[in-house]
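Note that one protein chain is taken out, while the other chains of the complex remain in position.
Labels run A, B and C following the written order; every chain starts at residue 1.
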Amino acid sequence: MILLPCPHCGKRNSNEFSYLGESAPRPTETGDAKLWRAYLYTKENPAGWTRETWLHSGGCGKAFLAERHSVTNEVRATWLPGRKEPDTTTEAGS
Amino acid sequence: MPTSTRKGPASVPDPIATAMLARSPVRQSKPLRQEAGWEVSSADTGAALELADLTPITKVLVRASSSAVGSSFSDFGRARRDEAGHLVVGARPDEWIVFGKAGSAAATISQIEERLAGAEGLVTLVDVTHRDVVFLLSGTDARGVLEKICAIDLSDRTSPDGTAFRSRVAGVSCLVVREDRDGRPAYLIDADRSYGQYLFDVLVDAGAEFSVEVAGYTEVF
Amino acid sequence: MTRSPRRLDPRPGEVIDRNRRLGFSWNGKRYEGYEGDTIASALAAAGERIFSRSFKYHRPRGILAASLHDPNLLVQVGDEPNVRAGYRKLEDGMAVSAQNAWPSLNYDVGSLNQTVARFLGAGFYYKTFMKPQRLWPAYEHVLQRFAAGGKVAQGAERRDCDKRYAHADVLVAGGGPAGMSAAIAAADEGARVMLVEEEPGLGGHLRWGTPDDLARLAELRTEVAARPSIEVLTYSLVAGRYDDNWISVLQRGLPQVTERLVKVRAKVLVVAVGLIERPYVFEGNDLPGVMLSTAVRRLVNLYAVKPGDRAVVFLANEEGEAAAEDLRQAGVEVLRVVDARRGGGLLRARGRRGLDSVELQDGSSVACDLLVTAVGWTAPMLLLNASGDRPTYDEEAARFVPGGGLPDNVLATGGILGDGPVGLLVDHGRATGALAARRALGGDAASSSSPEAVPALTAAPHPALFRSGTRGFVDYSEDVSAKDLMAAAREGYDSVELLKRYTTATMGPAQGKLETINTVAVLAEATGRSIGETGTTVWRPPHSPISLGALAGRNYEPVRYSPMQPWHEAKGAVPIVAGQWIRPEHYGDPAAEVLNVRKNVGIIDVTPLGKLDLRGPDVSRLLNFLYVNKWSKLEVGAVRYGVMCGEDGVVADDGVTGRLGPERYFMSTTSSGAAAIHEWIERWLQTSFREWQVHVTSMTSAFASINVAGPRSRELLARLVADVDLSAAAFPYMNVRQGSIAGVPGCLMWRIGFTGELSYELHVPSGYGLSVWEALLESGRDLGAAPFGVEAQRIMRLEKGHFIVGQDTDGLTQAFTAGLDWLVKLDKEDFAGKAELVFESERPRESRLVGLQPVDPTVVPPEASQIVSGSSTIEGRITSSRFSPTLNRAICLGIVSQRCASPGTVVTVVHPDGTRTPTRVMEHHAHFDPEGTRLRA
Partner (left out) sequence: MRQRGATRRRPQRYSAFGLLRHGLRHDDWPRVWRTSELDRRYDVVIVGAGVHGLAAAYYLASKHGISKVAVLDKGYVGGGGSGRNTAILRSNYLTPEGVRFYERSMELYRNLAVDLNFNVMFAQRGHLTLAHTDASLRTMVWRAEVNKLQGVNSEVVSPEEVKRLVPFMDVSNHARYPILGALYHPPGGIIRHDAVNWGYARAANALGVEIHQNTEVTGITVRDGRVQGVTTPRGEIAAPIVLNCTAGWASLVAGMAGVKLPIITHPLQAAVTEPVKVFLGAVVVSGSLHVYVSQTDRGELVFGASTDPYASYSMRGSLEFTEELASHVLELMPSIGRMRVLRQWAGLCDMTPDFSPVMGTTPVEGFLVDVGWGTYGFKAGPAAGEAMAELVATGRTPELISAFGLARFEQGRLVGERGAASVGH
């Protein structure tokens, strides 16, 4: 059971959270099928650091964004929706 | 722009004198009596570890931005008594649940409305007395019981008296509030009412190792 | 009752209680042992030598390691298979039997396999039994009879197991001298410590050591006991370490439960699991009477058992010397001590049912009944592997050692790291424990002690002794010899993983703990590489097999009930499982329940319906985004039906939402969709529409929901409602009112009709649900008021043609296909799924949901029957089907291809039994009252 750092509650077991997947902006132009289907279906799916949305559904009920390493499951940053994204690009990552 | 909806009928008024009986989802052990229109147990145990069904107590959900509410309410993750004896629990960010005496929803709501009058932004109050079941688990081994079904660290260092958290208890999302009684650890466990009988059975089962006994309704507010 | 001829006089460190005798049986014969014995020690004391038969060749096997990891000591205890007799404590009344022998342990017919062993090399089955293909089941049946292991009994009771969560600053895995010292030091630094030891007592190898060792042990035990912040779990196994130091511990020997799984979140893990002694590979190395030095020391010193009469000791280390000394003290005649460090060598062991003699390198042969080997160690790497460490091979010490890749929250100490006198192990343990505590507590360490340097602990030089002959067994539980491994490697299965999969070496119940190193050594030899280059396999959890019962623990499957459940149960309602909810399917006769609703009035418990309280100035914007239809102009007091789609345009949920006040709405969702829809809404509000002012509260359980349906429902309700004008004019269809029912204030009343009848959906504060339910039935007795269940409701909604999301639609059904053309408003600004619905509207329709009626009204096609053209071209399927008591005919909903979808088309429905039913496509989904005059009444 990995721990996920909820920005409100602190580290909690991952089974308290709903995984909402890779963070991808919703296209503003909804008439472009290619664009829209890329938003719906195409995934980066990296083996490394990935930015995704989680909802602490079994806890405080709040959504947050996290930068998690998809191989080690380490989370190096979390932030609330709408807040400035942390700049982690300078840190070592694989 | 006026954003408050406080003027709306926010609560279930307390029942008028009527034959209609309100019931907890948990089967009550005998002898029975009535408390503010609710059927409750008056079993008395005096055991070292007790489990009581406090479902009839008043529960009011308050939503507002923390900055607007200021210091009038407890912080998120903490619980404290207010002047009126209500237990005010920071249940979620920008969300509180206020526990009070059974049958006092209307009064509780008007007190809170008064206190929050003039707060900025959207403020809403919802009476959730009938939505939730509440148990009181108290006694020296209360932590031992909860540790069997809840993954949160309950030690004094991380979860001292006055701590509140939402987490899963035996697979059900619950609000757990620690408010010690007579120097003994005590936990209020608030959950969706439909899980009531299931959770009660689980608590009795987990507590068997520590000789838990089922106590009747006690007045804690 | 058998005596115990091999029991020695009391030993200073023995763990048996000679005052407490325990009776048990072995293969039906009565035996006696002492409290504190293991099953194996009690049997060994009684003179038993053969404990099992091997998997493939049914060779007799005896005590090898006398520990949890002994591959030869798997026995059946009652209805429990594969019990580790070298570990499991003896209990009074145990019925123990051998597992893999027929007709008996001493004369096993399967041992004939040995005579054809040369044809049954590893993987032989891949090369034969291919033709004819149809005979494979027969071959397979024969192979299955060789399946190893014990038996499970049909009807065996579930054992009592439970679980516990724990949180430790420092968890020390292993209660030997280093582990105990680490725990003591960590506690002194202010840490909460959990000390876990596999054996029933703390002490590790000190337990079976010299009087000096025992004295040392007593001191350490006193120190541990004096620290209340150390929780000691003995007879408990650290079974696995998972991400973020989530550690599983299997605890045994508790008074309340058979086994308890403790799940520990540790800030720092200290691995102090010590070493496992490894066997030597030589011809005859599996004969009963060939034992590891640690096995001999345990038998003599812990259980006071004399393991043989005349012994040869083959050794390369001090443990072997100590074992020889123990044997002498126990009165065993030590005939030869062959020291590999001085060039001594061991060729083979001989014997049939047990060891008879040993042949040595110097050409001599010694008759004996006990051969002890002490050829080196294996470090159990599971916890380190699981923490990211990859072990490296230390040529000098001839063993794998930690590779140094540990994260900050895992430390190692003791034998797994290196060797040394007890004093060094203790010092290292203390320093490591203190370091662990400081890391766990961060800067807040209570202690003022200055950080002491962790002393160096390295593996001592040791001769590299792996094998002396090809016929020796490398894997005891799988009957794999060095020869098998050599052959497989030459055949091309020449990496560790391929070799292991092909020969099954290390795959058996012993998990390769004793065998892996020898497997790697043989492979290295076969491929001409070094052991280090060959590498080792990754140890996978669990550290030792854990029972399903312990992993399952108590059955915590949450169940939800409505407030009226006691009533339903009392009336014998037939229950149905709907997600977590248990609901009444019917009360005996669903058709009668339907007719009563159509004629009189019925009530149904619909509490599981999802209910959300929505408040704030932006609710109508939210509704406009969530639903495919428009919500801007909903009057206070009005109710509207809506459908929600996912972003892919697929129908996700439906329900009605009413406006209770200027900024207050109440939404209902399907029962099964309630949680998901709440999450869906929160997700949008929190991530995309953060500036919208809306508060959403789940109210599903706040209200007991009762649907009152039927032509007399208004009449019934009027008897209980005083403060709401129920007249059709004042309270028309698709409206909502608030008021009191039977004196209970704060109720909501919706005039809606899933059943197609005049009906009211009542939402009553839950505590009063049962009272109101009873009041409705009581007041409506003369009106024919009766309960109805989910099945009657399903029939009536089908009569009315209302679809059910997830039944009449599936995971790809978009809104237009579901027949929602009338509802979807593509001219709305934006809403969830709009883009895909625009695309759907622009392309030719492929299929759609339609009402269907079999031409023969008496034939009811089972749901999911396929609609075909020609013999087998699928054109669609029946999604819902019932016999309508109201219309006295079969009625259906179904998805059909566009070419079959026009009203009047007669399609062919194929039933599961193969019959074909001509079925007509109808104009409406509704089979009954399509104009809706009844529900608008």
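The rule is short, and it goes like this: a residue touches a chain if its C-beta (ideal position, glycine included) is under 8 Å from a C-beta of that chain, and two chains touch if they have at least 3 such contacts.
Remember, it's a predicted structure, so these values are computed and weren't measured experimentally.
Contacts of the undisplayed chain with visible chains (whole complex): A, C. The chain that is not drawn here is touched, among residues C:150, C:289 or C:563, by C:150. Remark: the omitted chain is touched by one listed residue; of C:317, C:793, C:865 or C:884 this is C:865.
The residue from C:325, C:356 or C:810 that touches the chain not shown here is C:810. Contact residues of subunit C toward the unshown chain are 79-82, 118-119, 121, 124-131, 133, 136-137, 140, 143-144, 147-159, 161, 240, 242-243, 246, 248, 261, 263, 386, 487, 490-493, 495, 497-498, 501-502, 504, 507-509, 511, 540-542, 545-553, 555, 557, 559, 576-578, 648, 806-807, 810-812, 836, 839, 862-866, 868, 872, 874, 877, 910, 912. By the touch rule set out above, subunit A reaches the unshown chain at residues 1-2, 14-15, 19, 21-22, 33-34, 37-38, 40-47, 50, 52, 70-73.
The definition used in the following text is that only the chains that are shown with their structure count from here on.
Of the two chain pairs examined here, A-C and A-B, the one linked by more C-beta pairs in contact is A-C. Note: centroid distance subunit A to subunit C, computed from Cα atoms, is 27 Å.
For subunit B, the set of residues touching two or more other chains reads 151.
Among all residues of subunit A, those that touch two or more other chains are 1, 57, 61-62. The touching residues of subunit A, counted against subunit B in their complex, run 1, 8-9, 12-13, 15-16, 57-62. Partner subunit C is touched in their complex by these residues of subunit A: 1-3, 18, 20, 26-27, 30-31, 33, 36, 39-40, 53, 55, 57, 61-63, 73, 81-82. Interface residues of subunit C, counted against subunit A in their complex, comprise 242-244, 246, 263, 265, 647-648, 679, 682-683, 686-688, 690, 830, 834-836, 838-839.
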